[in-house]
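The complex appears here without one of its protein chains, the remainder shown in place.
So that you can tell them apart, the chains are marked A and B in the order they are listed, and the count of residues begins at 1 in each.
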């Protein structure tokens, strides 16, 4: 992180966090860094189990759990150092927001309603009927089609495209290149066997506090809506098909894909490069392991891995058994020979199993 | 879908479709929706097997198969309700096309040939030597490099990039962020072992009626061309390597990837998150299951699953057998003990298999 423009007193940061300082509350925080990189004017934070790194760090001040030995440095004592460190970063970055106003290089339709505190960068296109809320930032070369509604305090990074009728709540964060509202993938066979497009006339609704990753694609519904609920976090290069419903606080990690009409329950966690067939329900607080391929529902609180999916405990057993399979085939041949069930010709055929 | 600007008589829609109306042909269609969402002024459609939903719908009119009980509502009788519903949507959306002309915020080279009926949005860049056909729509912030040829009635959504020499036929639809003609991935080891780029000087040719999904990437050929043939449908985030040839009407579902020089036969279907090694041939009307990983050809009409791929019938058997593998290892140990082939030490080693 670049150094902080206006250094802050450690005591003031602690007060904002509702935490106690131990040591010099007048320590001036001029920057923040990880334990290994921090210097004498910077603040870092200590996770449990990192006592060697804490002893070795050059950081001038720390956020650390009560009781942890911090070598006498000034310290903010916190029951959750990582959370408080995140909040310090958020506090320090707030100064870096771009200025309000519409850049001269932007193209905003006269029929759009853009809050005067919003910041609209160069090359941004806002079509007619759009609404953009207070303090929302749209970086260069963002495109809003007609009738898009963006709430307050959103950040839309460069290259983001919101197609017609998309709605965003407040505090939505879209990484560069995310595409919201592209057509769902729907075709029907015509009389001559050719594929004919089913126009996708639904929309996408994204609720408050959602984040969507770089170059992700969230398709509009065929009819009705695709919905990403409050606080869901969607990583880079994820594919969300038409009419999906992603639950509150659900997490979908990079390069995963949900086929059309998948319902993801509240708080579910889908690890990287997983996929689901269409029309499935992934239960509340369910866990889908990396690279899993779902072909049936996952129960509330269920944990699955593999493709095709298996319950977690079973999958671990199958994976362990699989690694012993070549040896088991050899042992099976020994058994068969002992029982006279296997002749020389069988052994010749089976020779590929040996070794 | 937004309500229809100019309501249409049900009888007129039926006549356009070449179908018969049963009941009030003067019913005015003011909107369209799914069975569950439709209101009394809207048209919906009934699939087979949805008789309960049809009985419960508030839709004012329907498209339904001959003989289906529609509760006395006005109805367009159709041998293919989904197809006719798609055609109604297409008909209703035709009114929503943007106006013809070049937006003042676009940058069109004087050396480009843009049909006067085309619609060129703000921030669009059309380089020299490009040709854009009649009624083609290019939404905001599309980029055409030099010498690109786009046919008639195409729609290019925001953020689409067509690199030099790309050709599109008629009625091609490109979702936002699709990249056509990026360099293929080709390197050669130089004398010192470093990778040296093989310039990719071929191009991409996309034929009539192709659709390509959001943030998909279709690479230009090393030499010669990458070709996507008439009517092929390619979903979001798909990767097509250099010199691939995707056949007429082939379908490639989201997040799949074809390595260089893959040939996909006419009408083949590649499900989501599948991949193929390079220089393979996937046969006509072949089916490649979701998440399959191909390392060898697929025959015409072949059906494969798994990674590495197996013939569909065999794959189902292997998957079923795999789930029984832990138990089979236990049974094998019982057999070995009975035959005196397994001592106490073996059992200790094998204890991880139990449970």
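In this text, a residue touches a chain if its C-beta (ideal position, glycine included) is under 8 Å from a C-beta of that chain, and two chains touch if they have at least 3 such contacts.
Quick caveat, the model's predicted, so the values are computed rather than measured.
Checked against the full complex, the candidates A:68, A:100, A:277 or A:335 give a single residue touching the omitted chain, namely A:335. Interface note for the absent chain: among B:279, B:296 or B:338, the touching residue is B:338. Taking the complete complex into account, B:179 is the one of B:179, B:228, B:246 or B:286 that touches the chain left out.
Taking the complete complex into account, B:223 is the one of B:58, B:100, B:223 or B:299 that touches the chain left out. When the whole complex is considered, the residue among A:74, A:133, A:159 or A:241 that touches the unshown chain is A:159. Residues 107, 123, 125, 127, 141, 143, 145, 147, 159, 161, 163, 165, 177, 179, 182-183, 185, 187-191, 193-199, 201-202, 215-217, 219, 223-224, 237, 239, 241, 255, 257, 259, 273, 275, 277, 293, 307-308, 310, 314, 317-318, 320-322, 324-325, 328, 331-332, 334-335, 338-339 are the ones on subunit B that touch the missing chain. Subunit A meets the missing chain through residues 1-2, 32-34, 37, 80, 82-83, 85-87, 89-90, 93, 103, 105, 121-123, 139-141, 157-159, 173, 175-177, 209, 211, 213-215, 231, 233, 235-237, 249, 251, 253-255, 272-273, 290-291, 319, 322-323, 325-326, 328-329, 332, 335-336, 339, 341, 352-353, 355.
Simple rule for what comes next: only the chains that are shown with their structure count from here on.
For this pair, subunit A with subunit B, the centres built from the Cα atoms lie 24 Å apart.
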